[in-house]
Structure formats: C-alpha cells, structure tokens
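Every protein chain of the complex appears in place save one, which is left out.
Coming up: chain A.
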Amino acid sequence: MKKLLTGNEAVARGAWEAGVKFATAYPGTPSTEILENVATYDEIVSEWAPNEKVAVEATAGACMGGVRSLCSMKHVGLNVAADPLFTFAGLGVNAGAVIITADEPGMFSSQNEQDNRHYARHAKVCLFEPSDSQEAKDMVKEAFAVSEEYDMPVLFRMTTRVCHSKSIVACQDRQEVTDRPYEKDVKKYCPLPAFAKGMQVKLADNFKRLETYSNTTPFNYIEDNKSEIGIIGSGVAYRYAKEVFGDTASYLKIGFTYPLPMEKIAAFAKDKKTLYVFEENDPVMETEIKAAGIDCIGKEKLPTMGELTPDRIRKALFNETVETIHPNPEMILPRPPALCAGCPHRGAFYELGRRKDLMIFSDIGCYSLGLMPPYNATDAMICMGASISGGHGVQKAFDIKGDHSKKVVSVIGDSTFFHSGITSLLNVVYNKSNTLTIILDNRITGMTGHQQNPGSGYDLKGEEAPIIDIEAMVKACGIKELITIDPNNLQMTKDAIEWGLNVDGPAVIITRWPCVLKKLSSMDKDEFPTAFKQVCTVDVEKCVGCKKCLKSGCPALAFDTANKKSGILKDVCVGCGVCAQICPKQAIEVEAR
C-alpha cells in the first residue's frame, strides 16, 4: 500500500511496523508530529514526557524492561538528554531502542543550528540518516534490528526537510516482535566504575563489528554512472546533490553514517577525479574522509550554515544563479509571526513592555515574541528553563554591583516550567534571590501546536490525566509570595507586576487563561465561560484616531488611514478586551458574539 507521508509520519509508521510498544517525547519543532502519529497506533503506549532527559531515561527503562522503545526530540532536546544518552550507550539494550533527533539546518523555529551527528561519535552510538520518507520508515525498522544485534541504543538524525516534506512510502504490516524477558544483571545495568570499564570494552568490540555492517548494509550504496565525478552524500543533501548533478556523477549514498563505511568510501574514491562530500551543517563525514587520506571537496566550498539546497550548491561550486523575477523591494513588507488575536500573553507583555525598570529574561515558547514590537519587552533568552535560572544570575550580578536601576523578571510558559523551570525556581528560593517569575499558564503547550502537558488534564492519547497544580508546585519550591491573575485584565496585571517587584524576596505571578487556538476541554469551558465568545467593536464617534490601541499588537485591529479611525476585524477578534482597556476614550466595546 502506497501512502504520501511526511518524514515524521513515516518514522511513526516505521516504529509501528517494527513492533515498537513504547514511545515518548517532549514536543519540539520539527520533531513533534512523530509522537503525535505514533500515538494513533493502539499497539504503542505513547507518552508526552515533561522533558527530553525524562524521555530518554524512560526509553532506556522500557527497552531494559523488554519491549522495543523509541523517543524523539528536536536537536536542542538532545542536549537536555545528553546525560542519560552517554551512559545508556554503555549499558546497551535488552529490546531495541532508537533515539530520534530532528536537527534544524536553516533554523526555521530554533535558537541554534547544532549538528547532532557529533553526538553519535561523542556518546559512542551508531547513527542513521534518512533522506526522504521511504528511507525514514525503512531505516527505523532497520535501526531496531541493529540496536538489538549490536547491543546499543541507535541515534537517528532527521532534519526539518526530511521531517516536514512528504513523499511516497510503500507501507507494510506490523512485525510481531516477541517481548524479551527482564533478568536482573547488575553487570549490564549498573555502571559502577568496576562494571562500566567492561561496558567500554564491549562498546569498542561492537563498534568493530559495526564497521563491517557499515561496509555491507544496503543503506550505504553506490550508484555507478561511470563518471569521474564522485559524490558522497547523506540525508537530504544527497537529494540536493542529485538534483544538481543528475546522471553526470556517480554517487555513494550513505544512510548509516556512523561508523562510516571507510572501505566502501576508499573503493569508491579510487577512480574519481573529483570527489565531493555533501552533508548539511558541519563537515562530519568530510573530516573523517580527509583524515583517512582521501582527497575530497567539502566545506571549503560548500556552506556550513543553513540548508544545502540546489541553488546554494550551484552558486558555491559553479557560481551559477538561476534567472529570477525581482519584485520591487520597497513594496515587500516582512510578515513575521505575531501573538494571535486573543493570545493571553498579550496583556502580560503590554504591561511589561511599558516599564523601563525591568531586565526581562524570557524562555522558549510563543512568548519569545515578547521581544518583538510593539512590546519590545524581552532582554534575553537562552534555552528551556533558563529564564528563571539565567534571571537569577543577572539579579545576583546586579546585587553584587549594587545596581538597583533594573530588577529581573523571568517569563516562562506552563509547559516550559514543567520541562525545566522547576529546578530553576528551587535555585531562586534556595539561594535567596529576589527575582519576579511570571508563569504564563495558557493551559497547553502552544508553540509546537497544542500538545498536552502535566498541567492540562489530558495525556497524549487524549485520555484524562491527573492535573499537576502549578500553584502547589510553586509553593512546594518554597515560594511564599504567589498570585494568580487573569492576564486579559490589564489593571490586575499591572498591579500584580508592581506587587511582585516590591515583595521582599522572590515572588511568582501565574497568569491563567487558555491559548486562543486550544480546543477547549469541558474543564476549560467551566473555568473560562467567556473565553473566545466575545467580540470587540469600535464606536467611530468616540474614536479619535490616537492609535493607542495598536500598541496591543493585536492582528485583529486595522487602522483606517483615510478616516483616521481604528477598526476591528470581526472574523479575527475573539473579544479578549485588551484593546478596549487601552483605549483612552472608551471607544471600544466588548460584546457577546
């Protein structure tokens, strides 16, 4: 049966076909849809983990327990999970385990562009890299076989283009894989130094065997076009190279990229006048090929940043550009993402942005947009959870210097708080910080497309789940000063910020209102009866055209330049009322829809 699948859907299908029974992930672009699709298969127990470290540990445990297990994450998630990854490599597996990392060449929705293939070398795990959906599905199945045969978790590198592009996949039935018995074996599962030394030896032996596998697996194959130009390529970069060179070059396509098939590479290189290496981001294969004394062209000509798309290859190697039509640049306005109409973060950022006495340390989520005009609120961001701990550091530095001109506010979402904000908040209390932390609780993981989290009341399978109470969690971290507010009420938001800044010691404000794009649960409907059921209208008689409402940055507003009056797009507005509270002439009314 043929289906048109994204790479992420294909990985999920491959996991199902491979007989996987346990899967877990923390959502993150471009990996999110892997677990969303895995969860559609009844045979697989599928979970959202609170973070990637938890996901890798749960995967290690489930495979130890005897069922084939998988976890997925975006590239930066593997940094969070690096600790268990390195030791998991030494422990090895019982049933097979695959760890999927989705890298982002081009950084469409990420804070950096790290190349996670380095983790394979660093942690000593083998690595697959598919170039399209068919390979993604087939390689996931093979990865489980390799994991069990060579006794190690397998790393699987996707990239945004492979994750989010669709291509045709021939689907098969699910393989029934026998569960493995769990047997106590401390030498295998307890890496005390005495046992861990043996694990290192076992790993080295398995890598020796994997070199043979790499030289013989059909996922590393040659397409001989009798050309003097040879191309070694991995991932979607191989497809891009093929787009440029077609049949004028011969190819060594490498799908199993660590350990590299060095014998196959040497044999392929032998009769080539020119040898190119195409890989996205860092010169990982190239460095190793050159170290083996094989001359090749790679990153001295090809870009190390961004995607290695055909146009960039043509430009880099041949200085060729395709003729294009150029629109008048003066007419092109950028269209950056914006907080949605009705976004509950708007009230918080409107009020935070108005104050000049704050250093605002933000976190990773839709609220990263608090950096943008018209709020211009945010000062800094690093990674998941860093708003609270980074903010703690900044406040300590201000205190050490005796600089009281600014006070630190840390801003973090509900899902990010569960991910890695809790330990940071513990640090704030334990080390006697006096920062203000604002937890923007929009009742869902918003940025990645509405995944459930420990606070939302449902799990990945859509079943009801215990709700972890953020207030109770904050109090348990030792916070004494805590207030929960409705962020659409600007006066309440403003007063809460003022209160939090004047508390002696650390304080927390929780803003609680659902994401406008969330499908409201019955619990949400009970708690927020007016949510998204209203609409704002402008009384043109009262509107003086002062444009103050536009400072809300709401995409439902439209200023009529001819008549110098504000207007509101009824189809877009959900009646949060933020603009109505900003209007100095009370010209905006909130009505029931």
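Note that in this section contacts are C-beta pairs under 8 Å (C-beta built on N, C-alpha and C of every residue); 3 or more make two chains touch, one makes a residue touch a chain; residues count from 1.
Here, contacts and distances are computed from a predicted model.
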Q: Would you mind picking the UniProt name of the chain not drawn here, from "Acetoin utilization protein AcuC", "Indolepyruvate oxidoreductase subunit beta", "Acetolactate synthase" or "Ectoine/hydroxyectoine ABC transporter permease subunit EhuC"?
A: "Indolepyruvate oxidoreductase subunit beta"
Q.
Can you tell me which of A:Leu192, A:Val322 or A:Ala472 touches the chain that was removed from the display?
A. A:Val322
Q | Selected from A:Ile168, A:Cys190, A:Ala292 or A:Ala476 as touching the chain missing from the view | A | A:Ile168
Q) Which of A:Leu252, A:Cys366, A:Met381 or A:Ile510 sits in contact with the chain that's absent? A) A:Cys366
Q) Which positions on chain A touch the chain that was left off? A) 2, 4, 29-30, 108-109, 132, 160-161, 164-168, 236, 239-240, 242-243, 307, 309-311, 322-328, 330-340, 366, 369, 372-374, 447, 449, 517, 547, 550-551, 553-555, 557-559, 561, 571
